[in-house]
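Reviewing the structure listed below.
With one protein chain held back, the other chains of the complex are shown just where they sit.
First chain written, first letter: the chains are A and B, and each begins at residue 1.
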Amino acid sequence: MDYLNTHLLSLILFLPTVAALIMLFLPSGETKLLRWFAFSASLIPFVLTLVLWAGFDPNAAGFQFEEVYPWYEALHSSLHLGVDGISLSMVLLTTLLTPLAILASFSVTDRVKPYMMLFLFLETGMLGVFMALDLLIFFVFWEIGLVPMYFLINQWGSANRNYASLKFMIYTMGGSLGLLLAVQMLGVLFGTYDLLELYQRWNALDSGTLLGMSVSTVKAIAFWAFAIAFAVKVPVWPFHTWLPDAHTEAPTAGSMILAGVLLKLGAYGFIRLVLPFYPNEAKYFAGALAFLAAAAIVFGAFGSFGQTDFKRLVAYSSVNHMGFVVLGIAAAGLAAGTADAHIAMNGAVLQMFNHGLSAAGMFFLVGVIYERAHTRNLDDFGGLFPLVPVYGGILIFMSMASLGLPGLNGFVSEFMIVRGAYPVLTVYTAISMLGLLFTGAYILKGIMKVLHGPMNEHWAHGEHKLTEINAREILVALPLMALILVIGVWPAWILEVINKAVVALF
Amino acid sequence: MNFPILSFITFLPFLAAVVMLLIPANRKTEVRGVALAAATIDLLLSGWMYLTYLLNHLTGYQFIETYDWLPALGISLKFGVDGMSAPLVLLTGIVMFTGVLISWGDYDEKIHLSAGIQDRPREFFAFLFLLAGGVFGVFVSLDLFMLFFFYEIAVFPMYLLIAIWGWVKTREYAAMKLTLYLFVGSVVALVGALAMYWTQYQNTGVLSFDMLLMENAGFSPVFQYIWFLPVFLGFAVLGGIWPFHNWSPDGHVAAPTAVSMFHAGVLMKLGAFAALRVGVMLLPEGAKQWSWLIMTFAAVAVVYGAYIAFVQPDLKYMIGFSSVSHMGLVMLGISTLNYNGLLGAGIQMFSHGVMTALFFAITGMIYDRSHTRQIPELGGMVKVMPFAAIGFIVGGLVSMGMPGFSGFVAEFPIFMGVWGSQWLVAVIASVSIIITAAYIMRNIRQVFFMPMPEALKEHHITDVTALDKVAIVTLCLFMIGIGLFPAVMVPMIETGVQNILRLLGGA
Partner (left out) sequence: MFTPLIFASILPEILILVLALILFVVEPFWKEDQRRNAGWLTAGGLFIAMIISLLFGQPGEPTAVFGGMIRFDWLGFFFKMLFMFAAAVTALLLMDHEKAGRRGEAYVMLLASVLGMNLMAVAADLVMLYLAIETASIPLYILAGFILAEDRSTEAGFKYLLFGALASTVMLYGFSLVFGFTGTTDLYKLAETLAAGNLSLPISFAVTALVLVGLGFKVSLVPFHFWAPDVYEGSPTPVAGFLSTASKAAGFAVLVRLFFVAFPGFAPSWTLILAALSAITMTVGNLLAISQTNVKRLLAYSSIAHAGYAMIGLVAFTQLGAASVVFYLAAYILTNLLAFGVVMAFSRVTGLETLQDYAGMSRRNPWLALMMLTAFLSLAGMPPFGGFVAKVFVFAAGVQANYIWLVVVGILNSIVGVYYYLNAMKYVYLYRMPQEDEEARPVPLTRPYAIALAALTLGVILVGTVFAPWFGWSDAAALNLF
């Protein structure tokens, strides 16, 4: 038990990889075995995360469960892990969504073994980013997560997957180029990659010259190098164009993870690295960031409204929702230290969590209907509610969460962001509110096109008859719905954990 | 440590070559057996040497053996390895072992597969082992004369190996071009070495080719300024430095698979290593003066090589130019003359060696089966040779500098080194990362994952052989191992870097 407590984070982090390596030696033909093995293997980190949550002291400041192992000593980089409230919620999100995504992928029949292994590798990659307290390790996991995702899209995606996967890869790697260079610069300057130490020393550096330029110029450039890398991942307008393609082409579970967790990596990067490293720049450029966020919200909503492909519609909705996260971050950067900032930041982190739940749910539901109908074109559907009432109910529930219906989780977080941002970024927040209006419009459009209106007789009879959502799929949706509802009604249990970290940081 | 392990490693390939030549030409299996046995022993010995160095936390030159060879002129057979060269000795062992495996070339009656070397394997392996012996010799030599001696031995079998067993269309041209380029480079460096030899004699009265003595020869700054470029560039030609890289892609393409592996995997390191050991370490002042030029060349090579690789339709040319790009990174690291850069260069030499050997091995496997290397004509290979596909992907990730693989462990410090020296170059060179990612991903997709073209289906493409799989796994293990646990190599290279920094005056 003692071992468990001292190695909890590394266990959560590496168990999926170990499971994947074990899978390597399982027979490829036994798809049933492989599926259940992967699923149960991914449940262990979830259980451990619950242990972690239970052992986490929300009142203590700073990072908990820290672990340090030597890694690349020559560069003074070590495998330094630790969580605070913000990362803890993200870890929970990841370990929760991965088993659900694996469960949702039980319908995959093509090369199950590599598919499941990639998912497990992906989980390690994502968790590593959230746990890393070392800049180099952060970058390592940041990049490494790309690979399994690339192959998931490229191998198990739909028609246009080649284009989409390459675009995903190149955009993200291109975006991280600046990050890479800035990380290297920091490493050269300070001879360490430890985040806690870098926070201190980098911020202590505020005058003089560096690389032949004034420190403020260097910091401004480095700020944007960081910001762009994360902005691509979030994605913030105008760097979002990879996202609809990647989402649309990815397999269902891939989209779930992509929207549910991977996008959060970008936002998490803002919170963990950009704001602590560049408080002044964040304040200075908050307007620009808020502008991009507002643009993402509005254009995401418009884009979403214009789609005829159900999955693209949901994909653009992610741009819209993640825009709120960035808005909250911008506000927190501008008003650092004030209560407004704390509210906005709390909202942003909660929004990340919430969007993880609802976006994963939405993509899953799109996947469910796609598997049956083999089309995602909204115009091909219509009036399906009577045919699949259970599915329809779940879809409406998820959509409402996404729309921000009070009583469900989306409302709580979006309200907090707007509340926090309004006093400091009034104009952009107002514009974003207009975007919120369109959120309602496109979500209702989606529901209408699929469930209501005149029934498309094509799906009612014969070989195309739509079947109801099955028990396994309900099992995937249920935990999501439960959490959505719980957070909507009683958000305190998670905000309590997040808030302490937020206050400590900003 | 009385066992003369380094001379054993170095001379075993020569011995094996002679033994093979004595076997009658038609006993192909016996020839291959001798080759494999010798390669295995060399791999084990170099691995043992490597581990001894690593686990005992040794520093400086170790396993030193000295035999007087020509005392009148101060030539001695002096062997020894430091943290820089020990990994390269291991690398040579690895490439030699895997090279023999994938050249096995037993004709498979059942599937009509003619992979590997069918024509005169006896001569092929003999020449290959001469080459390997020469390479070992350069890496372990601490005597400048012997270094040249082995260096030339490593160059000339290339000509025959490429010209005889190479790709019919370009082999004559490529082999000659390669040999002449390398020969020009090495003799230019030789003149510089002789000048160093005599100047040392004038300065200190010591008549010796011993490089450890030459470190203290007290070369005047002007002397170093003049001779650094000929010496460094003369060797760097073999390292594929831009603008003298021209021979390299042609040579890679024309060479048979195992030779491409050796060529890109080890020989190019030979150039970079010799340039480092003779150019930078013996003429440190010159290195400081000219590092801007080397850095410029290297930066151009990095970006230019990546770009050319991007537009190549031929798989082997693609890898050839990517080697130019990656070796440019080695040169870039060396040119920084600082801790991080040199560290990265040392790791990159090993990492690129293993990676590119893997690339060429798999390309060879594909070509043997499909008889084309044109990327657009290939496709669907993952279905028939999944093992090769995974290997190629791992190699590709290393090539892209993906974290978790050795490429990242190598490239990251190089870029850090450049930051410490000239940050703008780091920004420019980093463009290559994206270009590399683009062409690697694109080509992996096309070759392995696109549907197989109709024309290819007629070739009855089969999976790779068991020996091929052993080779692929061996190479992959090293790349992933170093990527995940840099500690298995980095501390060792660190000691080598410290030594270089000492010569550079703690710069």
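Criterion: contacts are C-beta pairs under 8 Å (C-beta built on N, C-alpha and C of every residue); 3 or more make two chains touch, one makes a residue touch a chain.
This structure is a prediction, so every number in the text was calculated from the model and none was measured.
Every shown chain that the unseen chain touches in the whole complex is listed here: B. Only one residue from B:Glu30, B:Glu172 or B:Asp314 touches the chain missing from this view: B:Glu172. Only one of the listed residues, B:Ile64, B:Val188 or B:Ile390, touches the absent chain: B:Val188. Not every partner is drawn; the one left out touches chain B at residues 21, 25, 68-73, 120, 122-123, 145, 148-150, 152-153, 155-156, 159-160, 163-164, 171-172, 175-176, 179-180, 183-184, 187-188, 190-191, 194-195, 197-198.
The rule we apply is simple: only the chains that are shown with their structure count from here on.
Chain B has its Cα centroid 42 Å from the Cα centroid of chain A. Chain contact summary for the complex, chain B toward chain A: residues 340, 343, 397, 400, 402-404, 408-409, 412-413, 415-416, 419-420, 423, 426-427, 430-431, 433-434, 437-438, 441-442, 445, 449-450, 486-487, 490-491, 493-494.
Taken together, the chain A residues at the contact with chain B in this complex read 70-75, 136, 139-144, 146-147, 150, 154-155, 162, 165-166, 169-170, 173-174, 177, 180-181, 184-185, 187-188, 211.
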